[in-house]
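Following: one structure in structure tokens, then a few remarks.
Note that this complex is displayed minus one protein chain, with the remaining chains in position.
Labels run A, B and C following the written order; every chain starts at residue 1.
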Amino acid sequence: MSKKVVIIGGGIAGMEASITLAELGYHATLLEKSHSTGGHVQDWYQLFPNRRPAKEVLTFSELRMEGKVKTINDADIIEIEKNINDFRILLRNGKLVVADAIVVATGFDLFDAHRKEEYGYGIYENVITSADLEKRFSEGKKILTHDGAAPKRIGIIHCVGSRDEKSGNNYCSKVCCVTGVKQAIEIREMLPETEVFCFYMDLRMFGRHFEELYKESQEKWGVSFIRGRLSEANENTDGSILLKVEDTLAGKPLKMKVDLLVLLAGFVPSGGTKAIGKMLGLPFGDDGFITPKDEHTSTNLTDIQGVFVTGSCTGPKSIQDSIADARAAATQVANYLK
Amino acid sequence: MIDFGYNINTDRQIDYDANDHRMSHFILSREPSYNLCIGCGSCTATCSAGNFTDFNFRKLHLMIKRGEISEVKTKIQKCMFCGKCLLVCPRGVNTRNLILTINCAIDELKL
Amino acid sequence: MKVEGKRLIWKDYQKEIAEDKFFYVRSCIRQTFFPGSEWAFLKIMKEVLGKDVYENPAHTTCTGIGYHSDIVPFDTTMTVVARQFALMTEAGYQNLVPSCITSFGLYTEVMETWKHFPEEEKKVRDYLKKATGREFEVPKNLAHASDIIYKFRKQIAAKGKYRLINKTTGEPLKVVEHIGCHYAKMFPSKGVGGAEYPYVLTGMVEDWGGEVIDYPERRHCCGFGFRQYLVKANRGFSVACSKKKFESMAPYKPDMIITNCPGCPMFLDRWQYVISEMEGKTYGEDGHGIPVFTYEEVAGLILGFDPWDLGLQLHQVPTEPLLNKIGIPYDPFKKYLGKNGEDIGIPMKPSMLNA
Partner (left out) sequence: MTFDLFVLPFFLGLIFLLVVLGIKYTRWINALPKADILKIRNGIFSRKFFLSIKEIFFESLIHRKMFKQNALSGWMHMSFAFGWFMLIVIGNIESRVYSGKHINPPYYPIFLKFFVHDKKVLPFEIYTVPGFFRFSMDLMLLLILSGLVLAFIKRQHSKWFGYQRKTKQTEFDRFALTALWFIFPLRLLAESFTAGYYLGGGFLTNSLGWVFSCFLPVQYLAYPAWWAYSFALGAFFVTLPYSRYMHIPTEVLLIFLRNFGIKTEKNFNSFSEIEVNSCPRCGICIDTCQLNTSACIHDTQSIYFLRSVRQNEVKQDVAFDCLLCGRCQEICPVGINLNAIRITKRRDIQTLTPNSYNYLIPTQPPSVDVVYFAGCMTHLTPSIKKSMTEILDVTGVKYSFLDADGTVCCGRPQMMAGKIDAAQQLMDYNKTLIQKSGAKTLVTSCPICYKVFKEDYNLNIQVLHHTQYLWQLMNENKISLKPSEKTVVYHDPCELGRGSGIYEEPRQIIKSIAGLMSTEHEKADALCCGGSLGNVQINSKQRNAIQKDVLDELQKFHPDTIVTACPLCKKTLAKGSEAKVEDIAEFVCKALQPTANKKIRKEQFKSLTKAELIELAIEKL
């Protein structure tokens, strides 16, 4: 009889890990706390850097999961009990799931932009987050200001809740830079008359074709970049947003009116990551993400035998990173159960 | 008017909305690589004129982008047009045509 | 603007404010700038609200201006502050209420320092003991006088004769609230509503019938910034700061400005005159300027105190247009009569400001 592996978290990493394990011949059960698997990728319209529809990637995983992976949605884990040979996972609905190994793939939540009070999210009508914008894209909605007018100028703020001691997050969320560039391009494509300004501290175009996308955004789409962190946003009488930054390349403070402000919200460890990590007694780093056994050589292992970690629960990751990491985790599990 | 012995300081802030962006539009329409600058400063580091004076092409370029053009006319005169900046630019900005076009803009826009 | 969003933030920034038994410490400069304000505070507290407020004539400056001008070292400051605490302790009070925003900020700074570096407190206790023989307890509750008025704003509104409503139109008055920088920008958690969207004055304005306007330069400093003002050569910077605020608020056509700091009303008021004399530019309707008030003055007006008792004749920007709007009666002939009915002299008429 094949051994049982429970994967906690049905995002892209959890899905990929469960598929790989199922393909390796294990009995894979995927626990997802929400109504559907897919995680954050479900909210994406197009993916960087090649702007392919996010659905394609999701479908790629979903099709392979069918019939191989047992999925339990709305799974609210209230207790995990470790026995000598197995784990017993108790769900709120009374179900008990038994596993020989556990893969934690509980991922991240988006930084709550309300917490960056001076940017006015939730207070000014025309301040939205990158996730809100992505949602508008994927729902095929027009990009309009609160008054229903086409925005003449849109500002995109990088590093909201990332690399910010004041938000309590010192780390880089890794994918927002390129997301901002991608969204800037999408805006320009949709609204050719709209000026787009990105306000950044550093542009971290680490991945393949990211730098090219950045260059394309300047060359082909005329996106403007201003190096400077937004200090505060204020609302004008007409509902537009007045931005105050220091243009650090010019060495001068700068103010600019934008009709719509997009905040690139960073990654924070998800509620699930915190809860499951705590239940299992996994160590957390000072950034709040789960610390694996070794940050170079054993990135999917933990100090607890039979508990593995993958995806963004161990730090911000792109989709590419997550899929690769999930497959790596699955091989670790297979090694362990052998 | 009373002399209080001091004046009201003028703002150092770049007021993007109030600034004059005609030169910027003019340049972009003639030299598309204008947009490609990432502010690395290699043009300024290698600059022949910058070796002798405070001529800073990176900053000049940026200030035009921000619509701060009051000093462009006097600053641009220091350029020797030697082309070293063109050779070092990592983004392929056609710096020499930018210089030429800035001059053109000063002339045609009567700045 | 989504007020619900702000309310969410305000929820996070509620502070504990004592109910009664206050030890009041005055501001160095307010009695010359707006002499009616502290008088009004004490009158409201004692006579209207029936609270126990004690002040000791032996209390001194907190050294705030000297401290922020880099003249007084922090050790000295802490010792002076400790002496105020000692006076409070000796009088049997535990709730400290400073009149001045900078004092409030400084007391907070000292108390926070001691919290994180207890050895500093120990050192200061030693200094104070050696210098004066006094001992002290750290205040149990520290609240700025505006926090107290904020706390009792609804009682004041209930007992008030007037509201911040335009008598003729019935519309709420448009009020610019300006918070002193040292109130919450240094320690956001110590201010009602936090630093980004402070609620302390907004709460008063809302409950007294007015409407707060949110203009882009709302957070900007009034320009006092001790060192800028104290050195004459730097005053151009000070006035530029105020001007930036006026330019930003002007499109909203505010009826008045309410402040909670000793310096802010002074500079927002006087610089309007200076700007008008330097550049010929006036703000507000008909060249009248935008009248600037302290929160105590506004509370006093609401409660029906006589405007001249509140010291409104010492304002550079005339307050009569606002009194007319609210419908507060006043005797124009008594404006420049002093305490005993003696003539204190009519000031020169400004050339631009319509006084």
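One rule holds for everything that comes next: contacts are C-beta pairs under 8 Å (C-beta built on N, C-alpha and C of every residue); 3 or more make two chains touch, one makes a residue touch a chain.
From a predicted model like this one, the values you see are computed outputs, not experimental measurements.
J.: In the complete complex, the chain left out here touches which of the visible ones?
T.: Listed by label, the shown chains it touches are B.
J.: So that we can see where the missing chain sits, which residues of chain B does it touch?
T.: 30, 32-33, 46, 48-49, 51-53, 73, 76-84, 87-88, 92, 94, 96-97, 100, 103-104, 106-107
Following the convention adopted for this analysis, only the chains that are shown with their structure count from here on.
J.: What is the shape of the graph in which nodes denote protein chains and edges denote touching chain pairs (line, ring, star, complete, other)?
T.: complete
J.: When the centre of a chain is set as the mean of its C-alpha atoms, what distance in Å lies between chain A and chain B?
T.: Between these chains, centre-to-centre, one finds 39 Å.
J.: Measuring centre to centre with CA averages, how many angstrom lie between chain B and chain C?
T.: That pair's centroid distance is 46 Å.
J.: Using the touch definition from the top, list the residues of chain C that touch chain B in their complex.
T.: Result: residues 232-237, 239-240, 243-244, 274-275, 277-280, 351 of chain C touch chain B.
J.: Give every residue of chain A touching chain C within the complex, in rising order.
T.: Where chain A meets chain C, its residues are 114, 117-118, 120-125, 232, 234-237, 242.
J.: Applying the document's contact rule, which stretches of chain C touch chain A when the two form their complex?
T.: 1-2, 4-6, 8-9, 194, 196-197, 214-219, 251-252
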